[in-house]
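Complex shown without one protein chain; remaining protein chains in place.
For subunit A:
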Amino acid sequence: MAPDLATQVLHALNDAPALPLLSTDAFPDVESTLLKGALDSLLSREMVTYETIDKEVAVLTEEGAGIVKDGSHEAKVYEAVCKALDGLKITELAGVVGTVSAKVGQGKAFKEGWIKKEGDKLVKKAESIQDVTREQLQTIADTQTYPDAKVLADLKKRKLVAIQKRISFRINKGPKFALEIVKEETDLTAEMIANGAWKEKKFKPYNFAALGAQTPSGALHPLNKVRHEFRNIFFEMGFTEMSTDRFVESGFWNFDTLFVPQQHPARDLQDTFYISDPAMADKPTDTEYWENVREVHQNGKYGSTGYRYPWKAEESLRLVLRTHTTAISAAMLHKLAQNPGPARYFSIDRVFRNETVDATHLAEFHQVEGVIADYGLTLGGLIGFMKEFFKKMGIDDLRFKPAYNPYTEPSMEIFGEHKGLGKWVEIGNSGMFRPEMLESMGLPKDLRVYGWGLSLERPTMIRYKVSNIRELLGHKVDLGFIENNAAVRLDKS
């Protein structure tokens, strides 16, 4: 059996009169990819070193090789004309030299002044000729190049010559050069430990630049990872998680209890999903509360003029998909009114809006909501609280803009400085719930309640530079994105 290529290389190096060894000399016929494989395996054992030489060479095309063999087209025409003693009929030329040579060679031979036309015949004009093209091509065939670049370019243009890349190697002995390749182990095995073979074995160097084997892993959804961070922030600040297991709400709980008038645009079919089956809720069991809500909308109560419009029970009982989790907060505060006192609640769950879907809107998203009820709460306290809350998310600078919301007064939009965009962006909404809402429930006048909310998706999109919400929530999310998304640490900006 012939020794393998790697061994051949080692021997060639050993026998070479001078180093480095050029592969073009030692292995002119071995394909460069094969040779590289052998060299790499020797390199990894430090038995050789090598450099790659990229060189451009000129080679003859099939047509070019034909000319070296038989002469150029024009020379062939000249010879044919010479051979026919008393001239060659033009119509017969193709039959003698072939169609290609006849077509190209005839014109060229005229131009060179080798032949002339007499009647319908071609006759010899020059006594002898020099076939320059053939000579040039012969040079290239011998040396793979031509001293005059202009000639080379011209021949290339005439498609007689092509330029090819040729890879060759300049090879030297490596520090561990030997004629024999010792088998190196790639891994330490239990067997080697048992029989002590590890003491004798040679180990192949490990390639630390390469990646390790991919570890099989599960993954939590990126949005849920952000949700987890938010939940922890709430827990750190003493909040109890509300039960939000109610996608379907009545207009009463979703709007009326929050002092959202029945003609409010948010209640339009364009914005809210109504339910056709089942369509209508029951009245709440707390009928006194129901009456209070009617009264405060329709005629005013608790020091409020109310909205002064005919409040309709049917509108209040229409079922909707909750448009915000504030409906849940309202129910929790109504429950708190039975035994009023300080409380801190939060929830993070899905809400629904009848939106036209685009890059930043889906019909579903997650609302993060917090509620603080206590005596003696102030607006300055709300601002102070928000600073601490958002600091835990890594947002240090906040501004507060007066805003309008039917169920909070005062209302504030919270703006955070977006360092990437270099401007202030709205990051949440907050306020103190209106007395019309709280006193209807039976909460004491001096127990004030903060409420604030933000979407889970928006900060996630800003933070992780997701520009399309559909890449974050829903069935079109790329599993690769879920699997490879880094751990979420909101406080680490």
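Everything that follows uses one rule, which is that contacts are C-beta pairs under 8 Å (C-beta built on N, C-alpha and C of every residue); 3 or more make two chains touch, one makes a residue touch a chain; residues count from 1.
Just so we're on the same page, contacts and distances are computed from a predicted model.
Trainee: Hey, which one's the missing chain according to UniProt: "Mitochondrial inner membrane protease subunit", "WD repeat-containing protein 74", "Phenylalanine--tRNA ligase beta subunit" or "Ribosome production factor 1"?
Mentor: Answer from the record: the omitted chain is "Phenylalanine--tRNA ligase beta subunit".
Trainee: Which residue, A:T189, A:T378 or A:N468, contacts the hidden chain when the whole complex is considered?
Mentor: From the options A:T189, A:T378 or A:N468, the contact with the absent chain belongs to A:T378.
Trainee: Of A:G300, A:P340 or A:G394, which one is in contact with the hidden chain?
Mentor: A:G300
Trainee: At which residues does subunit A meet the chain that is not included here?
Mentor: On the side of subunit A, residues 216-221, 223-224, 231, 234-243, 245-250, 253, 263, 265, 269, 273-285, 300, 302-309, 319, 321, 341-344, 350, 352, 354, 356-357, 362-364, 372, 374, 376-385, 387-388, 399-404, 406, 409-412, 432, 434-436, 446, 448, 450, 473-480, 482-483 touch the unshown chain.
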